[in-house]
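Supplied in C-alpha cells, the structure appears directly below.
Every protein chain of the complex appears in place save one, which is left out.
Let's turn to chain A:
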Amino acid sequence: MATYSLANERLRALEDIEREIGAILQNAGTVILELSKEKTNERLLDRQAAAFTASVLHVEAELSAQIRYLTQVATGQPHEGSSYSSRKDCQMALKRVDYARLKLSDVARTCEQMLEN
C-alpha cells in the first residue's frame, strides 16, 4: 500500500499534539499532587512544572503553525479531483483477466472430457 506521506505527516503531527495535550494535563495533576504532600520532592516538582510549561508552549506553537499553513493553502472551494477513471480502467482490466480465466477453465474442462472419452 503506497504511503500518502504528505497528508499522513500532518495528521500524525496533530495526533502527537493530542497526546501531548493529555501529557500536559497529567503533568499539571502531578505537580498539584506533589504540592499537596507533606514533604514535597522539589526536584520532581521543578521537573514536572518545567515539562508542563514546555509542553504548553510547544502545543501552542505547533497548532499555530498548522493554522498558518491552512490559511495559506485553503481556497474555500471544494476539491473536485477523483481517481474514478483510473479505478474504472483497472476494474475493466481485472474483468478481462477474470474472463480469460473463465474461458481457459472451459477449455481445460473440455480437454479433460475428451481425454476421458
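In the analysis below, a residue touches a chain if its C-beta (ideal position, glycine included) is under 8 Å from a C-beta of that chain, and two chains touch if they have at least 3 such contacts; residues count from 1.
Methods note: contacts and distances are computed from a predicted model.
Enquirer: Under which of the names "Phenylalanine--tRNA ligase beta subunit", "Calcium and integrin-binding protein 1", "Cyclosome subunit 8" or "Mediator of RNA polymerase II transcription subunit 22" is the non-displayed chain listed in UniProt?
Expert: "Mediator of RNA polymerase II transcription subunit 22"
Enquirer: May I ask you to list the residues on chain A that touch the chain which is not drawn?
Expert: So the residues of chain A touching the unseen chain are 2, 4-7, 10-11, 14, 17-18, 21-22, 24-25, 28, 31-32, 35-36, 52, 56, 59-60, 63-64, 66-67, 70-76, 78-79, 81-83, 86-87, 89-90, 92-94, 96-97, 100, 104.
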